[in-house]
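A single protein chain has been omitted; all remaining protein chains appear in their positions.
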Amino acid sequence: MARIWDKGLPLDQRILRFTAGEDHRLDERLVSYDVRASIAHARMLQAQGLLDDADCESICAELERLSAAHAAGEWSIALEDEDVHGALERRLIDAIGATGGRVHLGRSRNDQVLAALRLYLRDAIEHLSSLAAAVIESLEQLAATQGAIELPGYTHMQPAMPSSVALWARGFAAELEDDRRGLKRVRERADLNPLGSAAGYGAGGLPLDREATRRELEFAATQEPVTAVQLSRGKAEAALIFELDLLIGDVGRLASDLLLFYTAEFAYVSLPDEMTTGSSIMPQKRNPDVFELVRAARATITGALVEALEITAKLISGYHRDLQRLKAPLFRSIDLAEDVLAIMAHALRSVRFRPENIKLGPELRAAERANSLAVEQGIPFREAYRKIAAELNKQRR
Amino acid sequence: MARIWDKGLPLDQRILRFTAGEDHRLDERLVSYDVRASIAHARMLQAQGLLDDADCESICAELERLSAAHAAGEWSIALEDEDVHGALERRLIDAIGATGGRVHLGRSRNDQVLAALRLYLRDAIEHLSSLAAAVIESLEQLAATQGAIELPGYTHMQPAMPSSVALWARGFAAELEDDRRGLKRVRERADLNPLGSAAGYGAGGLPLDREATRRELEFAATQEPVTAVQLSRGKAEAALIFELDLLIGDVGRLASDLLLFYTAEFAYVSLPDEMTTGSSIMPQKRNPDVFELVRAARATITGALVEALEITAKLISGYHRDLQRLKAPLFRSIDLAEDVLAIMAHALRSVRFRPENIKLGPELRAAERANSLAVEQGIPFREAYRKIAAELNKQRR
Amino acid sequence: MARIWDKGLPLDQRILRFTAGEDHRLDERLVSYDVRASIAHARMLQAQGLLDDADCESICAELERLSAAHAAGEWSIALEDEDVHGALERRLIDAIGATGGRVHLGRSRNDQVLAALRLYLRDAIEHLSSLAAAVIESLEQLAATQGAIELPGYTHMQPAMPSSVALWARGFAAELEDDRRGLKRVRERADLNPLGSAAGYGAGGLPLDREATRRELEFAATQEPVTAVQLSRGKAEAALIFELDLLIGDVGRLASDLLLFYTAEFAYVSLPDEMTTGSSIMPQKRNPDVFELVRAARATITGALVEALEITAKLISGYHRDLQRLKAPLFRSIDLAEDVLAIMAHALRSVRFRPENIKLGPELRAAERANSLAVEQGIPFREAYRKIAAELNKQRR
Partner (left out) sequence: MARIWDKGLPLDQRILRFTAGEDHRLDERLVSYDVRASIAHARMLQAQGLLDDADCESICAELERLSAAHAAGEWSIALEDEDVHGALERRLIDAIGATGGRVHLGRSRNDQVLAALRLYLRDAIEHLSSLAAAVIESLEQLAATQGAIELPGYTHMQPAMPSSVALWARGFAAELEDDRRGLKRVRERADLNPLGSAAGYGAGGLPLDREATRRELEFAATQEPVTAVQLSRGKAEAALIFELDLLIGDVGRLASDLLLFYTAEFAYVSLPDEMTTGSSIMPQKRNPDVFELVRAARATITGALVEALEITAKLISGYHRDLQRLKAPLFRSIDLAEDVLAIMAHALRSVRFRPENIKLGPELRAAERANSLAVEQGIPFREAYRKIAAELNKQRR
């Protein structure tokens, strides 16, 4: 099987396996996006008179067919294909002959992979945002049904002032909305058409119409100049991982709260048996493993963020094969975030607060009393504060 | 000297020194912002009838005076003050007596520090953005004066296709514009009024007007519910550090290019003597240290990003003293980014490309020739590609 | 199929899938180690009179059989097994009946997984060390065959003083030896017997002989007290990832050198065609992708290090399900390091230096000349330095 850049020279098998790496597996999710971008490119070539109508139709029809067949599980990318681009080009040429090679005019894998990635990111962001919305929905439901239950509001892990399940749940919901706005901003960052930049220096005199592919693929703008395209590799990827870090960080802190509330000593919440797991040695245990795994998830995403940031660090401008390594941390973060959000939306629905165990001591009202004292007696807050403190100190002794 | 939360109990000196940490030094930059937020709070208390007119005027006047005196270098925060809030409150009370304690009604250091930090971030972002604009300006000037000089466009560090100084400089300029848009998005994230949330659970029945302080401080919205405020600590901070990572990352890659171009073997650029430093042992050396230090700066910012993200990770909701540690990585990143941007805007102005040393071999036109061949002969690109490759292979042997 | 901690209560399928995660795939590599530790535990129980001879033989024989069958590809861990321990216990009981459950006396999955992991780490370290030795061997061979070729020694990427291929190759070889010593130190850290600590608090009054399993499994010492065992989770893992970071960092810098030497402008080395890959658009390209992917590998390991460190951060003492997430970054780092080392040992063998392109200018001798001047004329080095510098400055003008 010939690789797309094959010039008839030998290639060391071990080198091939090492350089292809895990791309053939990672790229499965890019098949439909690469097809879509290829079709946009082909139609542009046709409009510019660089591809005749029959060839264009035959290329586009076969690409559509390959995409559907892939979605139906009829084929997958082989190691020898190297990546999604190789897999599609080879199958296209197998199916319609040398004509398949015409779609590569004015295009490099360097702009091709970015186009597919950005289209994928758009969908991934949409999906992640809707999963975050589902967690918010579960929190709102919790607030609606159990919101009136009083909770101590903590600072320094110490009871501080009165709070409630509603305030608790809606605080997290508000932060998840903040995270959803963050996701939307990443989409803006990635909303640029890379096609036409080819290997990073334009398409060598061909009369390409970059605006046409931009319109077709619904990018907000065309990325200019062409040299910016490869410099931008890794930035939108890292920006998404960063936003997922904040998002899963918020969800992880929600899990921390629940793990504390579920301790035997707090016993503020109960979880149904079907949500807890047992111990292999202690028959009595009902462990909240799901929230522990949620809490730990952020570590994986912070690691992926460092990985993505360091991949591009210090590289001179232009494309480098190093950039291939960006996919793994990106996809790992997206998949993990999806799992975590889905399970949290689900698990939150069976959390039950136990008001019988939740006591709010009178000291939680101390700040309020100092406020009242200051207002009623017209004394400075600091004076009122010291009076209440002195009173409480007396009680402690 | 009494600390503001002092209740007349002993405090271990070592504990005080450890917990105050370096806050008193870090907080110097927050003085004017804390004053501004305190004045907004005081005026709101006055409007709500919680502070009488004379007290409000006296508090605000003294705060303004303290801010001006600090700007003039007349005082600085002492370790015993613990932080900017303690320093101002103490000095306010020293100056106008117990009345100074009235401004703390309905306010905690928890919302106070966030208000000051967000006002500071707004200015810091503005400043960073203008420094990035200065680097862009230097790049544009380079493009304007030397842009026509041809450069090989590299992929894999190998000559790939023809490029130019203009394309090179403007690729970086475009990415720096992308980074400036990123900075602006951080400002949106931090554009929320925390005042009125007090310790994180509201102000215990006081009739505060959060909308009034929002208006006065020009925040886009009031952060709701109050429990979201402390949950959001660290997110805008990390978001700014992240954007600085991308920004200084781009500048670092620019430095990498220049370091490569400045090697004796490339010799594509010259630097004036006053921009290079010498060796302590080798008399001939003219080293481009400035670009090396720029290249290395991103490491510091990526480290600070990890630091900021991990500080809040896994914490239960509510304020924790852990959050104090967020200031150091934040300020460290901002200061470093300012230094790096300022020096790059300056240093770029004396970079001279040396066209006499830059050769573009005919192989850089190979893609263009394959394009032409495909178009002229109406053959698929892959076929044209193989023809040109075969021809080049023959020449190599 | 019953899970090993099943008490007859329902378990939410989505919770099961989420909590099991990718453990069933990751744990494949632990099968033989878990078998070995289980046999050691069984024999100890037998010696202590807690397991009769016949049961012990039947358990050990079946475990050996399962291990061999797994190595032969006859079975693999299913999602429903959750992990290697569940997979083995289930199969053991399926094969020999309820007796299979006797091996779990005095043991928890918490100490069991650590035992298996540490046995695995021992082998993995051995393997990594021998792969690093193979890279050293390739470097030594390079030094032996091409070592006499002169190279400029660079500082600040500028020619500094005379060096040679031998000095260059052996500098890296020395650092790889340093890394191998680092790997050995990790082995010391992990050389502790966790068995007998059960869930982290000992085996509830059973007369276990921890020294017996230590001897059998050849650990250097028994980990005491039992509460230290779970506290130590993640430390040896992180220590190995850290050492791999240094190791792959050194190899990555070797790749950086080669990528620079392979540029058209330096042209200090050639690579055979079978080691380079082509471009999909530029027919002339022979790209050194293998070294780019090696250079980028460290980013993945630094990311994994952050991931591993953050997983245990801030956790209270005792086992948490969070710890399960340690396996992924650990195995990812080991696998990547193995790939990178293997390909480098291989690729280095075909690197050819091109002495015809390597020129050492007379300025490389400037430090040597200053040295001689200082010695011969008996003047201070600083004076000699300034004389040579002045002379060189005159020549530049």
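Labels A, B and C are assigned to the chains in the order they are written; within every chain, residues are numbered from 1.
To be clear about the criterion, a contact is a pair of C-beta atoms (placed from the backbone, for glycine too) under 8 Å apart; a residue touches a chain by one contact, two chains touch by 3 or more.
The model shown is predicted, which means the values in this text are computed figures rather than measured ones.
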item: Residue among B:Ser76, B:Thr145 or B:Ser280 touching the omitted chain; value: B:Ser280
item: Candidate in contact with the missing chain, chosen from B:Asp34, B:Glu307 or B:Glu368; value: B:Glu307
item: Given C:Asp23, C:Glu175 or C:Glu216, the one touching the chain that is not displayed; value: C:Glu175
item: From C:Ile15, C:Leu142 or C:Ala239, residue that would touch the chain that is not displayed; value: C:Ala239
item: Contacts of subunit A with the absent chain, listed as residue ranges; value: 155-161, 259-260, 262-266, 278-279, 281-289, 292, 306, 310, 313-315, 361, 363, 366-367, 370, 385-386, 388-389, 392
item: Touching residues on subunit B - with respect to the absent chain; value: 3-7, 9-12, 14-15, 18-19, 21, 85, 104, 107-110, 198-199, 273-275, 277-283, 285, 287, 289-290, 292-293, 295-300, 302-311, 313, 320-322, 324-325, 328-329, 339, 342-343, 346-347
item: Positions on subunit C contacted by the hidden chain, ascending; value: 4, 7-9, 50, 93, 98-106, 110, 153-157, 160-163, 167-168, 170-172, 174-175, 178, 181-182, 185, 188-189, 198-206, 223-228, 230-232, 235, 238-239, 242, 245-246, 249-250, 252-254, 256-257, 260, 295, 298-299, 302, 305-306, 309-310, 312-321, 365, 367-368, 371-372, 374-375, 380-383, 385-386, 389-390, 393
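Quick note on the criterion: only the chains that are shown with their structure count from here on.
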item: From subunit A, the most remote chain by mean C-alpha position; value: C
item: Rounded Å distance between subunit A and subunit C, as computed from the means of their C-alpha atoms; value: 28
item: Distance from the mean Cα position of subunit C to that of subunit B, given in whole angstrom; value: 36
item: Overlap residues in subunit A, where contacts from two or more other chains coincide; value: 4, 7, 9, 104, 198-199, 295, 298-299, 302, 305-306, 309-310, 313, 320-321
